[in-house]
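I have placed the structure first, in the form of structure tokens, so that the comments after it can refer back to it.
As you look at this complex, bear in mind that one protein chain is not there, while each of the others sits in place.
We just call them A and B in the order they show up, numbering each chain from 1.
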Amino acid sequence: MTTDTAPTVAIPSVRAIRWKRRQVATARFIRAFSRYRSGLFGVGILLFFVAVAVSAPYVFPEYLLDPNANLSNSVYAPPSAEFYYWMGTDDLGRSVLAELAWGARPSLVVGILASIMAMIIGTLVGIASGHFRGFFGGSMERLTDWFLVLPFVPTVIVLQAVLGETTIWITVIVLGITSWPGTARLVRAQTLSVEARPYIERAKVLGNSDWAQMVRHILPNVMPLVIANTTLTVAIVILSMTTLAFLGLLDPNLISWGGMLDSADATGAALQGAWWFLIPPGLCVIAVVLAFTLIGRTLEVVLNPRLGSN
Amino acid sequence: MAVLDMRDVSLTYHPSEGPVPAVRHVDLSVDAGEVVGVAGESGCGKSTLISTVLRLYPKSATVDGEVLVDGENVFDMKWNRMRAVRWGEAAVVFQGALHSLNPIQRIGKQLVEPILVHDKGATEASAMKKVRELLDQVGLPTRHVNAYPHQLSGGQKQRIMIALALTCDPKVLLCDEPTTALDVMVQAQILDLLKGIARDRAMGMLIISHDLSVLSTNCDRIAIMYAGQVVEQGPALDLFQNPAHPYTRALMGAFPTIGDGESRYAPTGLPGDPPFPGDLPSGCSFHPRCAIATDECSTVNVVLEPVGPGRDAACIHVNQGVGAP
Partner (left out) sequence: MAQQEPGGVSDAALDPTEFGRVQRPSRVSGIGRFTARRLLTGLGTLAFVLVFNFFLFQMLPGDPLARYKGAREISAEDLAALRQELESPLWEQFFNYVKDPLQLDSYSTIQGKPVWEVIADALPWTLILLGTSTLLATVIGIWIGIRAGWNRGSKFDKNSTGITLFLYATPEFWLGLLLILFFSTGFWIFPGIFPSGSAIGSGLDPWTVDGVISIAWHTVLPAASLAAVYLADYSLIMRASMVDELGQDYLMTARAKGLMDRAIRRGHAVPNASLPTITLIFLNIGFIIGGAITVETVFSYPGLGLLTWNAIQADDLPLLQALFLFFSVSVIVFNMIADIVIAAIDPRIRL
């Protein structure tokens, strides 16, 4: 990351210089990141699941997921040699493998979108509560504290009821609204430490507006931390979404790993020994969550302004 | 008799990028009651040199040579003996401005701890009595035993560090930048205190600083380090008034002389940075920054050689009388 304090005088080549500098910074970032094997491992897992999510509709036609189209299949059939049924069938006779592949889609979409939403709210509130003294900053801080104590599942239920029908977009919004306070706290702490640095004083003395101080000086300094934190948030959001799906609080028509586990639990897959419907969805959740966690932890080290500048 | 005697001491760190020789063939001794200063830029190996005395360097580092504390080589010691020597024979005055004190323990408890570890006969009460006496000796009110580090100022913390170093009556006191980050008035107070302690208790004292002027007025002898080596040493006053090595002269030029108006306007300083110990220049390590370097300097290995009574310097030009004033 560059902590570029853009030159105020317009030189013709400033754009080119900045572009060049970004290229150099990107190359340096990639080199630094690839020194961490666990981070690369995370990227590998993630790429695999992205590929699965993108290709799922082409590899597994939609009829495989339609309960009415699979009535002739036996329920809880164990894994067999036929490709579609490598992982056996579920409680409705559908291909577990097809469901696993399709299940990657909501996990990634909801996880990433809700985290970006949480990132935006959390960064705005965090910077505001760190930068402004007095009533406004104080109320932003209180707001963060308040949202931090809301019990997750009941809040989600009520929010969903208020927002109406539970579509995947509602889930994104609900998870975004419930996931930002952690980011806000982190950003606030970092903002306070950046504000203590002399060049913010300088920016103030030179008459920069609050907006300019926040956008030009504070934001670039909290961004690395925010990016690392958001990656870790994706992991938590995916876990939360799995929980919601398991409790039957997602769009019932949506194929998701948590939903599969819900069906497995509701129809007694464990008691019937149908491990193929029980173990793979959980492992998929773990793999994706682990991938984001590993990437996030590596980003924390690589982007950390404290450790990175050396 | 020398209470601390370093003979041909070398220390090499081994990070994954390759070996880093941080200290190279240093000879240095401190007699009882003597105050010796070591000066140099940051990164020259002076703190690493101190770490060899109590073997406080990381396990992965390798050492060579001998460090005799009161005649006993610490590199040969078993860990039990080493722990007894730590603080019992030689103690360190760490930088008080750093977080050298445990932030969540009261001062008294931290000062009592080494007494209880090293003096088997000591009780909690007798140790606390001694700590109070020590606080008094370093000029602090005894109620500070109940204070936490964050409640004290930088100067007060430095006095605590000195009291802490004295808890087990060591024979050698190693002071690691004891006045850095303190303002000038407090610096002078701390140095007076240290000098007084060395005199009264007849202990050997090694003071490390990047500030040559601080050392010159408070030490009996001074050694100048550059890139892990001692490049010049001698009696403090003599060395200060009449520096032989070009590096010493550059180091002095960085501080204006009080009373000499000209020097204020022409701080000579030194171009460039000290070399990274993992990637040293050939020949004399100083030659790329040296004002009087010749071709020869990049090939010949320089060693300390006598340049006057009690004076040594490691520079071929000085030895040939070229650069000498």
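Going forward, a residue touches a chain if its C-beta (ideal position, glycine included) is under 8 Å from a C-beta of that chain, and two chains touch if they have at least 3 such contacts.
Fair warning: this is a prediction, and the values are worked out from it, not measured in the lab.
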Q.
Can you say which of B:His144, B:Lys171 or B:His287 touches the chain missing from this structure?
A. B:His144
Q: Just name the one of B:Ala2, B:Ala32, B:Val63 or B:Val186 that touches the chain not displayed here.
A: B:Val186
Q: May I ask which residue of A:Leu239, A:Leu254 or A:Leu303 touches the chain that does not appear here?
A: A:Leu239
Q | Residues belonging to subunit B that touch the chain removed from view | A | 54, 56, 83-88, 91-92, 94-95, 97-106, 113-114, 117-118, 143-144, 146-148, 150-157, 164, 181, 183, 185-186, 189
Q. Hey, which subunit A residues sit against the chain that's not shown?
A. 142, 145-146, 148-155, 157-159, 161-162, 164, 189, 192-193, 196, 235, 239, 242-243, 246-247, 249, 258, 261, 264-265, 269-271, 273, 275, 278-279, 281-282, 285-287, 289-290, 293-294
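Note that only the chains that are shown with their structure count from here on.
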Q) Where the centres are mean C-alpha positions, what is the separation of subunit A from subunit B, in Å? A) 51
